[in-house]
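The other protein chains are all here in position, but one chain of the complex has been omitted.
For chain A:
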Amino acid sequence: MTVIANTLIVITISVGVLFTLVTMIGILRLPDVYTRAHAASKSTTFGVLSILLGVFFHYWLKEGLFSIQLLLAIVFLFITSPIGGHLMGRAAYISGVEKSPLTVGDELEEVVEEAKRKARPRPEID
(Lines give C-alpha, C1' and ligand atoms only; values in the text may rest on other atoms or scores of the structure.)
Protein backbone atom coordinates (compact mmCIF):
# COMPACT_ATOMS: atom_id res chain seq x y z
CA MET A 1 0.00 0.00 0.00
CA THR A 2 2.82 2.38 0.88
CA VAL A 3 4.61 1.51 -2.35
CA ILE A 4 1.49 2.20 -4.43
CA ALA A 5 0.92 5.49 -2.60
CA ASN A 6 4.53 6.58 -3.03
CA THR A 7 4.52 5.65 -6.73
CA LEU A 8 1.28 7.58 -7.30
CA ILE A 9 2.61 10.66 -5.52
CA VAL A 10 5.99 10.61 -7.25
CA ILE A 11 4.48 10.06 -10.70
CA THR A 12 1.88 12.83 -10.44
CA ILE A 13 4.33 15.39 -9.04
CA SER A 14 7.03 14.46 -11.58
CA VAL A 15 4.56 14.77 -14.47
CA GLY A 16 3.51 18.14 -13.14
CA VAL A 17 7.07 19.43 -12.85
CA LEU A 18 7.92 18.13 -16.33
CA PHE A 19 4.90 19.86 -17.86
CA THR A 20 5.81 23.11 -16.09
CA LEU A 21 9.33 22.80 -17.51
CA VAL A 22 7.88 22.23 -20.99
CA THR A 23 5.79 25.37 -20.51
CA MET A 24 8.88 27.38 -19.71
CA ILE A 25 10.71 26.10 -22.78
CA GLY A 26 7.63 26.86 -24.88
CA ILE A 27 7.41 30.43 -23.62
CA LEU A 28 11.08 30.97 -24.41
CA ARG A 29 11.11 29.33 -27.85
CA LEU A 30 7.75 30.03 -29.49
CA PRO A 31 7.67 33.00 -31.91
CA ASP A 32 4.68 35.22 -31.00
CA VAL A 33 2.24 36.03 -28.22
CA TYR A 34 -0.52 33.69 -29.37
CA THR A 35 1.60 30.57 -29.49
CA ARG A 36 3.15 31.54 -26.17
CA ALA A 37 -0.30 31.97 -24.64
CA HIS A 38 -1.17 28.57 -26.07
CA ALA A 39 1.85 27.02 -24.36
CA ALA A 40 1.39 28.91 -21.12
CA SER A 41 -2.32 28.39 -20.61
CA LYS A 42 -2.53 24.69 -21.47
CA SER A 43 0.51 22.87 -20.26
CA THR A 44 1.02 24.94 -17.15
CA THR A 45 -2.58 24.31 -16.16
CA PHE A 46 -2.04 20.58 -16.52
CA GLY A 47 1.30 20.78 -14.73
CA VAL A 48 -0.03 22.68 -11.74
CA LEU A 49 -3.13 20.48 -11.55
CA SER A 50 -0.92 17.41 -11.56
CA ILE A 51 1.30 18.79 -8.79
CA LEU A 52 -1.76 19.70 -6.72
CA LEU A 53 -3.17 16.22 -7.28
CA GLY A 54 0.13 14.74 -6.08
CA VAL A 55 0.04 16.91 -2.95
CA PHE A 56 -3.58 15.88 -2.41
CA PHE A 57 -2.64 12.19 -2.68
CA HIS A 58 0.28 12.74 -0.31
CA TYR A 59 -1.89 14.29 2.37
CA TRP A 60 -4.68 11.78 1.83
CA LEU A 61 -2.68 8.54 1.69
CA LYS A 62 0.26 9.36 3.94
CA GLU A 63 -1.09 11.85 6.47
CA GLY A 64 -4.73 10.77 6.48
CA LEU A 65 -6.01 14.27 5.74
CA PHE A 66 -8.68 14.50 3.02
CA SER A 67 -8.08 18.08 1.91
CA ILE A 68 -11.16 19.61 0.31
CA GLN A 69 -9.23 22.84 -0.24
CA LEU A 70 -6.80 21.17 -2.64
CA LEU A 71 -9.68 19.67 -4.65
CA LEU A 72 -11.31 23.10 -4.69
CA ALA A 73 -8.03 24.61 -5.88
CA ILE A 74 -7.86 22.04 -8.68
CA VAL A 75 -11.40 22.85 -9.84
CA PHE A 76 -10.75 26.59 -9.51
CA LEU A 77 -7.53 26.52 -11.52
CA PHE A 78 -9.11 24.27 -14.13
CA ILE A 79 -11.86 26.85 -14.63
CA THR A 80 -9.85 30.07 -14.42
CA SER A 81 -6.48 29.37 -16.03
CA PRO A 82 -7.78 28.90 -19.62
CA ILE A 83 -9.95 32.00 -19.16
CA GLY A 84 -6.83 33.95 -18.26
CA GLY A 85 -5.12 32.69 -21.41
CA HIS A 86 -8.17 33.55 -23.49
CA LEU A 87 -8.39 37.08 -22.10
CA MET A 88 -4.69 37.76 -22.60
CA GLY A 89 -4.76 36.49 -26.18
CA ARG A 90 -7.88 38.51 -26.88
CA ALA A 91 -6.44 41.67 -25.37
CA ALA A 92 -3.27 41.16 -27.42
CA TYR A 93 -5.29 40.69 -30.62
CA ILE A 94 -7.51 43.72 -30.07
CA SER A 95 -4.59 45.97 -29.20
CA GLY A 96 -2.95 44.88 -32.45
CA VAL A 97 0.00 42.68 -31.49
CA GLU A 98 1.72 41.34 -34.61
CA LYS A 99 1.31 37.71 -35.57
CA SER A 100 4.25 35.51 -36.39
CA PRO A 101 4.95 35.42 -40.16
CA LEU A 102 4.37 31.67 -40.04
CA THR A 103 0.65 32.20 -39.31
CA VAL A 104 -1.54 30.77 -42.08
CA GLY A 105 -5.12 31.97 -41.56
CA ASP A 106 -6.89 34.58 -39.47
CA GLU A 107 -10.61 33.96 -39.10
CA LEU A 108 -11.07 36.47 -36.30
CA GLU A 109 -10.00 39.34 -38.59
CA GLU A 110 -13.13 39.01 -40.78
CA VAL A 111 -15.37 38.87 -37.70
CA VAL A 112 -13.76 41.94 -36.18
CA GLU A 113 -14.04 43.85 -39.49
CA GLU A 114 -17.71 42.87 -39.76
CA ALA A 115 -18.38 44.01 -36.18
CA LYS A 116 -16.62 47.31 -36.82
CA ARG A 117 -18.66 47.85 -40.00
CA LYS A 118 -21.91 47.12 -38.15
CA ALA A 119 -20.97 49.38 -35.24
CA ARG A 120 -20.68 52.43 -37.53
CA PRO A 121 -23.69 54.75 -37.29
CA ARG A 122 -26.00 54.34 -40.27
CA PRO A 123 -27.76 57.26 -41.93
CA GLU A 124 -31.23 55.64 -42.04
CA ILE A 125 -33.29 54.64 -39.01
CA ASP A 126 -33.95 50.91 -38.76
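Methods note: contacts are C-beta pairs under 8 Å (C-beta built on N, C-alpha and C of every residue); 3 or more make two chains touch, one makes a residue touch a chain; residues count from 1.
One rule holds in what follows: contacts and distances are computed from a predicted model.
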Absent chain [UniProt protein name; select from "Na(+)/H(+) antiporter subunit B", "Quinol:cytochrome C oxidoreductase", "3-methyl-2-oxobutanoate dehydrogenase (2-methylpropanoyl-transferring)" or "Sulfite reductase, dissimilatory-type subunit beta"]: "Na(+)/H(+) antiporter subunit B"
Residue among A:10, A:72 or A:97 that touches the chain left out of view: A:72
Candidate in contact with the missing chain, chosen from A:10, A:25 or A:83: A:83
Those residues of chain A which, in the complete complex, touch the missing chain: 69, 72, 75-76, 79-80, 83, 86-87, 112, 115-116, 119
